[in-house]
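Reviewing the structure listed below.
Below is a slice of the complex: some chains, not all, each in place.
Letters A, B and C mark the chains in the order given here, with residues in each chain numbered from 1 onward.
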């Protein structure tokens, strides 16, 4: 019981520790506010601009979510394709790695030209940046499926698809969730970065605009808001994961 | 005793409302599985099994015995199409085997239950895959669950339906795995040492369960076992395999009258058969 | 005993950075006992920050951003201009003629694009009021610097602001020439703001006044030679960054000289210096337009004490 309490409060303890370290670092290194504002200045900015920050956050949040949704779907499908055929694995993997090494900001101008300024480039950037980790883990899950487990279904005359759905996916589910954690962070990065390039809304715009006015506390308030949104999404997935992959985490209980 | 017969009745009842069993070949026999000069080499270390030629009739119950590592599980893989032979030809139901069959059920040597599914869901798995159950799975789910539960009850797993495999003991996992092999009433049932992890009594009880199912439906069964009494009690034909590379070195027809009760295991013809087999296998190993 | 100076440019190694690179390569700085390291930058405002933070001793940044910084950080590390290079701000409005824009008044109700840190955007209020336009009579679209010309050419926006010598070249390479454009450079439209200047942190200036003077002497010398022969000066940029398009950078340098360096004021008072009255006025304008919490003192913004003598700064060729 005590242990469970500790676990519940663990994230808050960590946040508190971080804030203390942050304040302390800023104070001991005497970092000027225009470079690295402390938590207090950031909190003030958060409070003073709560209204506009809220509006911009909502924009970033929903574009990120749409992009993330597309990314998850694409990552799953491509992971499926890459993971279940040796030929596709060898053909696509290097290319996908190459593609993903390209900073996605480089594509934003092209997206803006094609889709106009607004939410679409942000959504697409979030999407482009976040599908890869999902793909990689899904593909790895499928490619490392134990033949013994596969045989359980194959012996029933199951089609490849059945094998993947009934064995491949469940087995790689813990890693699928792991990849979601990476992907959601990247999706936020993608949306924000896209907003800095061409948008009048979103946390990316807010940060750009605050930055150009040298209001670093506001910039940091934006960063904090992104972090918090990502953490909320993480908590959501963590709950989902707990329900769906309890079987895989059974070892932990006895640790 | 009373408990046992009650169990048998329940099995029978579960059977009654199932599909019409495949033509029971009481007398007229039809080749169902045929191996012609089949060999398989997993890698360049030589053949795992070699020059296997045999025919299994539809509705026949055959058993394979042989020393550890001789290729019994390999034979199972060939038979269900999980592996293609390196040379030779495998035919099932008149058609060459090119990939996994759709008419077989298999209990693997190690239980290989899926850890993310409860025992019940593991047993239901074939019904989600194999036609015609698959098509009706959503609609008739309640009925299928009942069937699966009845099956689990016959192997003594009542009350464990919603446990996960890792919450079961080794023998319980193996029993669940047998249920999974049976639930979709396959025409070809492959059992790879299905009772190895069970105590003598549970084992004999399950012999009877299997015997009754088989008597009722007359599917074709291939059983691998190290228990010669088991082989003789259940099978029509016992194949004896040699050390690796595994070859069929002898074939025993078991002519004990059917249906066989457990008392037959104390009869002299039975013990003679078992001892005969035992001596033969001893020779193989010595060779 | 050489004094080490880390110097932050406003932008990449392009035409206008020629005098700095020339002074390094020809050893003008070394002759003054200086060891100068010139780094490329990522914005005229960013350069101010980097000098203020102490990462650089000196830099080449926007005077208006400097004013803003001082107003926002009254207790912060001091930093000041010591040599104005772009006597007039290079900010300009580029508008599409085919959208019926011939004069500032025509911008009313139009959509304009600029990055949020662009001087033209930040100082828009000054331009607007100087030309009888309500500041909020246009819609602004925040765009990346590399994208604004593209959007103008595609017609997504009706006008943009940008540095004259950058946007013009970018528009031309996209097939939009002077004929298609109404160009309104801020200095020509009654915006008296200064552009980029050499800035120095107070800490460095106080401990090494000689080094600052020496730096300016060397730079002044290089600027004179650059003005005399821009084509030759570009070689120093090329030596530093072999990827540049020499022709384009020469053009950029010439445009910069014509529009922002070789101005009447500069010719009259010599390069580098400020007119005290204009400086005070422009500080006030920036304070109003940028909505600054206070108005910095002109002396804290610019100091003439390190400038070479006036006749040495009469460097413009006839």
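Note that contacts are C-beta pairs under 8 Å (C-beta built on N, C-alpha and C of every residue); 3 or more make two chains touch, one makes a residue touch a chain.
Predicted model only: the values in this text are computed from it and were never measured.
*Asks:* For the full complex in this file, what are the copy numbers of the chain types, given as a label formula?
*Replies:* Copies of each chain kind in the whole file: A x2, B x2, C x1.
Following the convention adopted for this analysis, only the chains that are shown with their structure count from here on.
*Asks:* What is the distance, in whole Å, between the centres of subunit A and subunit C, each centre taken as the mean of its C-alpha atoms?
*Replies:* Here subunit A and subunit C have centroids separated by 39 Å.
*Asks:* With chain centres defined as C-alpha means, what is the inter-centre distance between subunit B and subunit C in Å?
*Replies:* 86
*Asks:* Averaging only over C-alpha atoms, locate the centres of subunit A and subunit B and give their separation in whole Å.
*Replies:* Each chain's C-alpha centroid was found; their separation is 49 Å.
*Asks:* Would you give the residues of subunit A that are in contact with at least 2 other chains, written as numbers and ranges?
*Replies:* In subunit A, no residue touches two or more other chains.
*Asks:* Which positions in subunit B are in touch with at least two other chains?
*Replies:* Expected reply: no residues.
*Asks:* Any idea which subunit A residues touch subunit C in the complex?
*Replies:* 32-35, 108-109, 112-113, 116-117, 196-200, 205, 208-209, 211-215
*Asks:* With touch defined as at the start, can you tell me which subunit C residues reach subunit A in the complex?
*Replies:* So the residues of subunit C in touch with subunit A come to 45, 49, 52-53, 65, 68-69, 72-73, 76-77, 115-117, 122, 140-144, 146-147, 150-151, 154, 156, 290.
*Asks:* Using the touch rule from the top, collect the residues of subunit B that touch subunit A in their complex.
*Replies:* Counting only subunit B, the residues touching subunit A are 77, 80, 82, 99-106, 108, 110, 112, 114-117, 125-126, 128-130, 164, 166, 184, 190.
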